[in-house]
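For this depiction, one protein chain was excluded, whereas all remaining protein chains were kept in their positions.
Letters A and B name the chains as they come in the text, with residue numbers starting at 1 for each one.
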Amino acid sequence: MSHLPVLIPVTLLFSAFIILLGGFLKRDLAFMIALIGGSLSFVFSALGLWAVISGGGLRYHLGGWVPPVGIEYALDALSAFMSTVVTLVGTLVLLYSRRSILQEVPERFVPMYALAMLLLAGLTGIIVTADLFNLFVFLEIASLSAYALMAVGDERAPVASFRYLILGSIAGSFYVLGVGFLYFSTGSLNMADVAQRLPNLYGSRAIVAAATLIFIALGLKMALFPLHLWLPDAYSYAPSAVTGLIAPIMTKVAAYAVIRMFLTVFQPHYLLDVLPLMPVIGWFAAAGIFYGSIMAIAQTDFRRMLAYSSISQIAYIGLGIGLANPMGLIGALLHILNHAFMKACLFLVAGNIRFRTGQWEVSRLAGLGRKMPWTMAAFTVSALSMIGIPPAAGFFSKWYLLLGSVDAGNWIFVATILLSSLLTAVYFFRVLEQVYMRHSQEETVPVNAADPPASMLFPTVLLGAGVLVLGLSNNLIVSSILDVVVMSLK
Amino acid sequence: MRGSLENVVVEGVSRFLVPFIQIFALYVITHGHYGPGGGFQGGVILAASIMLLRLSLGEEYEHRRFSPTLATVVAAVGILIYAVAGLLPLAWGGNFLDYAYLPIPGLSAAELRYHGILIVETGVGLVVWGTLVILFDHLMGSEP
Partner (left out) sequence: MDSLIVDYNYLMTASLLVIGLYGMVGKRNLLKKVIGLNIFQTAIFLFFIQGATKPGATVPVWDVRISGEAAGYINPLPHVLILTAIVVSVATTGVALALLMTIYRRYRTLEEGTLLERMKQSP
């Protein structure tokens, strides 16, 4: 039980290499091992969450060395919450991915599952670690797996992946540089230890440089406007299952890292009063919300539209972080949870459409509401949630963000959130109209368009239902988990 | 750059040098405690020896002796050594990668940590060796 913090990433690492060995023998073995590894990690995360809610946090010393000399892993409310979300969504998308990958890129079946396990291992490692350099190592593990996974796609995928590689490696290097500044100023790499030593150094310019570099690096990984340029191409050209895996969780884990830096390492007092970085993030996020929504309206390709919508939704999370008051941060965390479910469901719906009809153009989606009823039902629920209509989950996270903006007296943010919900409605209702109101034209939609097989349909519908469940139970989530997280801000 | 160079001098010198390169690589792996070295560096030198053979003797000949499949297996074995050395202490009461709890009889805790590091470094060396050979094969063996 006390080994939970380390078991969460190590299970996934171990299964990655067993997949490589076992996949040589029998190809379907790779899928089985991936599912088992993902489910085990989810069970461990859920156990960790239960342990955190009932007791206190779990701190784990790697190798028996006591911090600050050794590397430390910590499961507190924030990391247990994120870990559960990431492993749950990841395992569901892994379940979905088998038929999709068999149809799109069958010759790379075994390596893709090994890479997916490495990706999840890197992401969960970022979540549980309490050491600054260990975060960089896991960040690079996850990023390299993502570059490789995204490059296996249609024609333009390698170029999009290469652009993401260059930008992502710059981000990783900036992060290392920032950690170097922090280490040479404070003498420690442990997050809690650095937080203790920072208040003596508030006047130092090295700390300013460190904070700026670290936040720029994590902002690029998070695709916060204006550092989002890699996202639309990368999400549009990757295979459907890969986008379904990466889009809901990878940027959210980077947002988690930003929150961790904000709450634990550089305490809120520093980032609000001494070096006002949070308001800057807030204003860039507001611009990003508009940019994402407006660009999404202009798209004709369904997945590119979803990618720009992702930029806008991540900017909501950035807005919540930038507000830096308890309501805003609760809104950001709740939106991380909701958006993971909503975007996973939406990208899985796009994958279903591709599986049955072979294309993604919005203009050619006419009449699918009758032919693929369950898929489109899940799509409708997620679309309503993205717009922010109760009782779907999206309404509640936007409500908390609105409360946070009102608390901060920032009426421009309030207007931004409301206006962008209208813009979101524009581009989602356009698709809903195509799907439900038009009759299918036989020359554009194949006759055999129907709901996809069960292994693909079940995760889609489960995620869609989960969006509703999350919306109805949001009070429970906020009171039991998220309030604990923002305790240090009150 | 494909095919063998068919030059007696190059082939002879490469064949002669490779065992020394590999022994030097083993020395680098095991002396990571005391001097520059360690798992990664030794693994790179081992991979360099294989690359020298591939470049000088030609790929068709070398693939029979150290095939890409063998490289994958070597890499996976290295990772398994690392993972087992990390996970065994969990069953014996220590934390992950806490070598003092490795079940080797007759050694004190400090000596166990010392040998544990060596085991892990060997695993890392194997992984790096296998991975770099796979990388080299992929980059050099594909058709233009």
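We take it that a contact is a pair of C-beta atoms (placed from the backbone, for glycine too) under 8 Å apart; a residue touches a chain by one contact, two chains touch by 3 or more.
Note that the structure is predicted; figures quoted are calculated from it, not measured.
Peer 1: Considering the whole complex, which of A:76, A:104 or A:140 touches the chain not shown?
Peer 2: A:140
Peer 1: Check each of A:40, A:78 or A:148 against the chain that is not shown and name the one that touches it.
Peer 2: Checking each option in A:40, A:78 or A:148, the one touching the absent chain turns out to be A:148.
Peer 1: Looking at A:39, A:169 or A:212, which makes contact with the chain not pictured?
Peer 2: Hidden-chain contact among the options goes to A:169.
Peer 1: In the full complex, which residues of chain B touch the absent chain?
Peer 2: Interface residues of chain B facing the absent chain: 34-35, 38, 40, 128, 135, 138-139, 142-144.
Peer 1: Considering the whole complex, not just the chains shown, which residues of chain A touch the missing one?
Peer 2: The list for chain A reads 133, 136-137, 140, 144, 147-148, 151, 155-156, 158-159, 161-162, 165-166, 169-170, 172-173, 176-177, 180, 183-184, 189.
Here is the rule we go by: only the chains that are shown with their structure count from here on.
Peer 1: Whole-Å distance, chain A centre to chain B centre, using C-alpha means?
Peer 2: Here the centre of chain B sits 36 Å away from the centre of chain A.
Peer 1: Taking the touch rule as given, give the residues of chain A at its contact with chain B in the complex, in rising order.
Peer 2: 3, 6, 10, 13-14, 17, 20-21, 24, 60-64
Peer 1: Which chain B residues qualify as touching chain A in the complex?
Peer 2: 69, 72-73, 75-76, 79-80, 83, 86-87, 90, 94-101
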